[in-house]
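Only one structure is covered here, and it is reproduced in the block below.
Here the complex is missing a single protein chain, while all its other protein chains stay put.
Coming up: subunit A.
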Amino acid sequence: MSEVDILVLGAGPAGMAAATEARARGFSVLVLDENARPGGQVHRAVEARTVKDGQDRDGAKLAAAFRASGADYRPDATLWAVEPGGKVFWSEGGAARSISAKRLILCAGATERPVPIPGWTLPGVMTVGAAQIALKTAGMVPEGKAWIAGQGPLLWLYANQVVARGGTVQGVIDLSPPGGLARAAWHLPNALRAPEYLVKGLAWQQRIRNAGIPIRRATRLVAEGDGRLERIVIDGWSRPADLLLLHDGVVPNTQVTRAIPGCAHEWDAGQRCWRPTLDEWGNTTVEGVLVAGDSGGIGGAKVAALAGRLAAMEAARALGRLTVDQRNAEAGRTRLEWKRQRAPRRFLDALFPPLPEAAIEDSTIICRCEEVTAGRLRGAVALGCLGANQTKAFTRAGMGPCQGRICGPAVHGVIAAARGVDPAGVDPFRTRFPTKPLTLGELAALAS
């Protein structure tokens, strides 16, 4: 196979929905996903787990429809390049492959925003999302000297899932600045168009209290230990710890879109992150390249699945299967539900603003791969660096194997704060293909 109608990157809610919709309209569809099974992060291992809640039900339904769709699904496949004109390269089973696609629907999801506190590189410090993956895929729950810290909806959801599975933590350390509700109140009427989000959120916090897990507000958290995590210090109060789970919300994964020439991105001041510039169908500024789901702006799983469907309908229009009027008519109900599900987002963004980068201490490592501290980044700014691509050359921040995936938002925020300018005016890391490390052995397979 050297050509396909539609190539979908990612088999999370957006990718599964996009592929299913595209197949239903008669297109050949190739789906590349880095994981072993469909679901993405939110519905990870959903086919193997017993359905426990509405989110699992949504995921199981999406996965079943996707499996039955007839899409050519490639798990354990890592995309690493997109050429102009739609030629895509990926690695699968230790060999590089390529194909030309008439339309690309990129559904790369989100990554967790980094939480650079002193000591966050110690073994034993992980993200809440990581622990949730361990829970979903292997039924692992924290116990003993385990703590959760940070802020954001996922933190509360995970704590609930832990309690439901019989695990426990010593405490939840809420690092969000006080006054969240007052800040968010302005957006409440709009949020009530989809009240289920708020009802769920309030129930989560109550269940943690009912389980007897202390919730403590703090402003400064430090992880300490000799070679691995041994204790945490909460506003000067030292407690034993062997597991610390950090969270500060999620940001769009734009690693691939930023590497595509001409694909414009914009700063989302509400969510404090970069996202690709999209129209309401998911078209980027590059002909033939669409984005759906959280990689186009954080909206959650339901919004992602709806956006995947809309992007597939738009691809059907672009490839001549639907007229504009047909597309609009068929998308009607999906579009309305997409708008409703997005309604609470401004409220949630205001309730859970990310932790301020200006507060990060100079000695704290920001770029974990190259072990670059906030102080060194600020030193580079003092020497005249204006953006993340210049601090790369001065400090190597963002040049390790993760290619800036983890530190990107923090590097960008630290520079903006050090310069005292609006983050929108500070360049984020430029990414380049290959967007994932690639061995020469894998690459050589292209020649055969």
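Throughout what follows, a contact is a pair of C-beta atoms (placed from the backbone, for glycine too) under 8 Å apart; a residue touches a chain by one contact, two chains touch by 3 or more; residues count from 1.
Keep in mind that, in the parts below, contacts and distances are computed from a predicted model.
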item	value
Choices "ATP synthase subunit a", "TldD protein", "2Fe-2S iron-sulfur cluster binding domain-containing protein" or "Sorbitol/mannitol transport system permease protein" - which one is the UniProt name of the chain not shown	"2Fe-2S iron-sulfur cluster binding domain-containing protein"
Hidden-chain contact residue, picked from the options A:P142, A:G282, A:P353 or A:G398	A:P142
From A:E112, A:D174 or A:E314, residue that would touch the chain that is not displayed	A:E112
Selected from A:D53, A:E196, A:E266 or A:E371 as touching the chain missing from the view	A:E371
Residue of A:A95, A:I133 or A:A343 touching the missing chain in the full complex	A:I133
Contact footprint on subunit A, counting only the chain that is left out	34-36, 41, 76, 111-112, 121, 123-127, 129-131, 133-134, 137-146, 165-167, 227-229, 242-243, 253, 368-371, 400-402, 405-406, 437
